[in-house]
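A protein chain is absent from this complex, but the other protein chains hold their places.
To keep things simple, chains are lettered A, B and C as they appear, and every chain counts its residues starting from 1.
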Amino acid sequence: MENLMATRLSLNGVFPPIPTPFDEQGDLALEALTANLAHWNEYDLSGYVVLGSNGEGVYLTTKEKIEVWETVRRAVPDEKLVIAGTGSESTRETIALSRLAAGAGADAVLVLTPHYYGGQMSPEALRRHFEAVAEQVPVPVMIYNMPRFTHIDLSAETIVEIGRHPNVVGLKDSGGNVGKLAEIVRATEGHLQVLAGSASFFFPALAVGAVGGVMALANIAPQALLDLYDRHGRGKWREGAVLQQRLVPVNTAVTARFGVPGLKAALDMLGYYGGPVRSPLRALDDAELRALKGILERDGIL
Amino acid sequence: MENLMATRLSLNGVFPPIPTPFDEQGDLALEALTANLAHWNEYDLSGYVVLGSNGEGVYLTTKEKIEVWETVRRAVPDEKLVIAGTGSESTRETIALSRLAAGAGADAVLVLTPHYYGGQMSPEALRRHFEAVAEQVPVPVMIYNMPRFTHIDLSAETIVEIGRHPNVVGLKDSGGNVGKLAEIVRATEGHLQVLAGSASFFFPALAVGAVGGVMALANIAPQALLDLYDRHGRGKWREGAVLQQRLVPVNTAVTARFGVPGLKAALDMLGYYGGPVRSPLRALDDAELRALKGILERDGIL
Amino acid sequence: MENLMATRLSLNGVFPPIPTPFDEQGDLALEALTANLAHWNEYDLSGYVVLGSNGEGVYLTTKEKIEVWETVRRAVPDEKLVIAGTGSESTRETIALSRLAAGAGADAVLVLTPHYYGGQMSPEALRRHFEAVAEQVPVPVMIYNMPRFTHIDLSAETIVEIGRHPNVVGLKDSGGNVGKLAEIVRATEGHLQVLAGSASFFFPALAVGAVGGVMALANIAPQALLDLYDRHGRGKWREGAVLQQRLVPVNTAVTARFGVPGLKAALDMLGYYGGPVRSPLRALDDAELRALKGILERDGIL
Partner (left out) sequence: MENLMATRLSLNGVFPPIPTPFDEQGDLALEALTANLAHWNEYDLSGYVVLGSNGEGVYLTTKEKIEVWETVRRAVPDEKLVIAGTGSESTRETIALSRLAAGAGADAVLVLTPHYYGGQMSPEALRRHFEAVAEQVPVPVMIYNMPRFTHIDLSAETIVEIGRHPNVVGLKDSGGNVGKLAEIVRATEGHLQVLAGSASFFFPALAVGAVGGVMALANIAPQALLDLYDRHGRGKWREGAVLQQRLVPVNTAVTARFGVPGLKAALDMLGYYGGPVRSPLRALDDAELRALKGILERDGIL
C-alpha cells in the first residue's frame, strides 16, 4: 500500500458535495448529472464529494452508487478529485463499497461513522472500524463526522488517534465546533487535512488551520466560496470575513432549514438540474419555495 | 389487496427477534440458524422477527437478507409467523425489500422509521412513508418504533394516524413508555395490535392492552416469557408481576448493557449457536463474559 | 436520628403534587391554597407534595416557600403527609431548605437531582449529595428523578445505592420506564418505596411493585386515581387496567402537552382556584383552553 500513498493527496480548496439527480419516476438521471458537472467544472473547484449526505447516498442501491461514481468520473477532468461517500454500518460493507468506488475511479473515500447501534459505538470500536477500512482500501480515507445525522460526535482525541493511520488523510467535520478543529489541526500537525463540513464556519475553520471545505453551498455559490478561500490564502482576512458574513443566510436556507430538498430547488432556480428528492424526503411546498427564492435573490445568488 | 387482509393476522404472544448467526469469517452460518430454530420451535412461541435490530439487519446485503428469510421460512412451521424486518431509509427500497421478504415467505414486515435525515422526518413525512409501504406491499405491515437507535420517537398521535391504514396491523414499540402504549391501544380500539419491544416492560404493557411482545430476552428465556404471558391471560396478574420482577436483571444484561454481542454470548452459553458479531460491533471481553455468566446463573437461566 | 425513623413513614397511596396559587399580581394567594386543600382533604389522599415541579417551586423565594409549607401544614390533618420539595443546586442550600421545611411541619422532603453542571453530576457526586442531605436533615428523604426537566436520569444502580441510606425512604420517578422501577423494587426489596411520578404509568408501576404515585392528575381527578389504586390493592387488576386506559388522554393534556398552565386552567374549570402562572410560563390561549375543556368533558372529569 505504501506506493499508493507515495504522492500525498492534497485536499486543499473547495469541494461541493453534489446532489444525485433523479427523474420524475425517482430513477437516476445520469445525463442531468453529467450536465451539472459540465457547469461546475468551469469553476476552480478542487473536486467533488459524490454520495455524501447531500447526495442522498443512503437512498441508493449499490448498483446505482457505482453508476453514479462512474458517471461522475467520466464527466470530471483528472486533475479534480472524485471523493466517494462509502460509509456503511458494517465494516465489511464499507470496505466492499470503497473498493467498488476505487474501481469506478474515485480518488478517495469519505467514511461516515457507523451509528445504528450508537451505544456500542465506543471510541475503540470506531477507531478499529476506520483502521480496518484504511488498511483494506486501495485509496486514501477521509473521516466523516456528522453529529446532526448520526448522533455520534467523534471527539478530537479519537479523531487524532484515527488520523495516525497513514492511509487516513482527511476529516470532514460538520459539527461546527471550530475550537475542536483547531485542536485537531494542532495535535496532528497537519498530517490530517481538516475540511469544514459547512459554509457556515468556512472562514473561521480556515483561520484555525483547515485546508478547505466540503460545503453544500458550493453547489449553488461556488465562486463566492472560492473567493473566500482565495482571500484567506492571500492574507486578506478581513475581506474573507466580510464574504463569510454575506453567505450565512443563504447557507442556513439550503442546509439546516430546507435540507436536500432546498438544495435541489435552488439548483433548479439557478439553471442546474435539481429535480425531485426520493421519498420519504419531500419537495418544498410553494411557501417554502417562495421563501427560498427570496433568500437567493436578496443575497445576489439568483 | 383487500382479500389479502380478509383473515386478520393475529400478533398475540411471544416473538423472539432472532440474531443472525455468522461463522468465524463473518459469513452467514445458515445451518446454525436452522439448528437454533429447531430448538426454539419446541416452545409455544407465536413466531419470529427476522432481521430486526437484534438480527444485525443493517449489516446484511440484500442477497444475504433473502437467504436468511428463506432459511427461516423453511425451518419454521406454517402456524408460526415469520415477520421480516425490512425498514430502509428510502420508501422505494423499503417496498422493494418488503416484496422480496413476502416472496421469501414472510407473513408480515416490520418497518423501522427512516431516520438519517432526522430533521426532515416530520410526522407527515413518516406517515406518508408508512402509507406508501402499506399500499404497495402484499403482506401486513407493522410499525417499528425504536427511539434508542433512530433518535426518532413516533408520537402516539402519529402512530394512531398511521394505524388507520387497513394494511397496518401492528406496532412494536421499544421506547418503554407504557402510558403511551395505553394511549395507542385506547385510541385505535385494538385495530392496531401493540407489542412490547422489550421484556423490561412486558407485563405492564400487557396490563394496558398490548397483545404480545417482540423481546430479545425471548431468545434465551422463551419459557419464562411464555409463562408470564400465560399468567396475564388467565387473570393471574400477581403471579405475572412476580415473573416480570424476576426477569429484569437478565433482560438489562442482554439488551441495554451488553447489546447484540451479549445476546449472542448468552446463546453460546445456553447451547444455541451465538457466534461472532459483525464489526464494528465487538465481542464481549472476558470480564464482560464473566459478568454475563454470573447474571444468567443467578437468575436460573443457566 | 435513629429514633426519628423508628416508625417508618409509609408512602402508600395517592399524592397530588399541588400547584401554588398566585393572585393577579403574581403574589402568593394563600387563602386560595387553603380553600383548595379543604376540597382535596375530602378525598382519601395519603398526602400532598408541596413545591415540586407542579408547584412552580423554582419560582419562589425561600420566604415564600416557608409560607406555603406552613399554610399547607395548617390546612392538612395530621394523618395526611406533607412532603416538601426542597431540592436545590447546592448541597448546603438543599439541607438548609429541608430543615426549614421540617420546621414548618413537613413529614418528608422530596429532593430533586442537582443538574446545572450536568457533565459533572457523576453518579458518585449525586450519591454523595443525597447521602449528605439524608444525614443532616431531621425528616425522611425521597429521591426525585425527573429526567424531562433535569436532563439527568439516575440509573437504577445509582438509585439502589442511594436507597441504602436508612434515611432515604422513597423514590418519585417521572421517567416512565416501568422496567427500571421493577428493577429498583426488586433490588431494594421494598426498603425504598417507589412512587410513580405520572398517572400515565400508575397502574403498570403498581403492577411491578410501586406503592403509590405522585401525579399531577391527582389534583383534578383524585377519585379516579384512588379507584385505580384500590382496584389494584384488591386484586381486581383488570378493572384497574381499564381505569388506567380511561385516564391517559386527560393526563397527557395536563402534563406533557399543556404543563402547569394546563393544570391550573383545569383547576379553574373544576371549581378549584387555579389562577395565573408566573412568567416566563404563560397562560393557555383561547384555542388551548377550548382543547383542554373538550378533553376534560370527553373524559367525564368536567
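Throughout what follows, contacts are C-beta pairs under 8 Å (C-beta built on N, C-alpha and C of every residue); 3 or more make two chains touch, one makes a residue touch a chain.
All values reported here derive from a predicted model rather than from experimental measurement.
K.L.:
What shown chains come into contact with the chain that's not displayed?
P.N.:
So, taking every chain into account, the missing one touches A, C.
K.L.:
Please pick, from A:K180, A:K264 or A:R278, the residue that touches the omitted chain in the full complex.
P.N.:
Answer from the full complex: A:K180 touches the omitted chain.
K.L.:
Kindly state which of the options A:F203, A:F258 or A:Y272 is in contact with the chain not pictured.
P.N.:
Candidates A:F203, A:F258 or A:Y272; residue touching the omitted chain: A:F203.
K.L.:
For the chain left off this view, which of C:G118, C:G271 or C:G294 is in contact with it?
P.N.:
Here the residue in touch with the unshown chain is C:G118.
K.L.:
Would you indicate which residue among C:R73, C:H129, C:H165 or C:R231 is in contact with the undisplayed chain?
P.N.:
C:H129
K.L.:
Of the residues listed, C:R8, C:R282 or C:R298, which one is in contact with the missing chain?
P.N.:
From the options C:R8, C:R282 or C:R298, the contact with the absent chain belongs to C:R282.
K.L.:
Using the touch rule from the top, list residues of subunit A that touch the missing partner.
P.N.:
The list for subunit A reads 156, 176-180, 182-183, 185-186, 198-201, 203-205, 207-209, 235, 237-238, 240-241, 244-246, 248-249, 251-252.
K.L.:
For subunit C, which residues reach the chain that was dropped from this view?
P.N.:
Subunit C touches the chain not shown through residues 26, 53, 56, 58-59, 61-62, 89-93, 114, 116-121, 124-126, 128-129, 132, 148-149, 151, 256, 259-261, 278-282.
Convention: only the chains that are shown with their structure count from here on.
K.L.:
What's the contact topology between the chains, one of line, ring, star, complete, other?
P.N.:
Shape of the chain contacts: a line, open at both ends.
K.L.:
Grab the C-alpha centre of each chain and report whichever is closest to the global C-alpha centre.
P.N.:
So the chain nearest the centre of the shown protein is B.
K.L.:
Taking each chain's centre as the mean of its CA atoms, how far is subunit A from subunit B in angstrom?
P.N.:
That pair's centroid distance is 35 Å.
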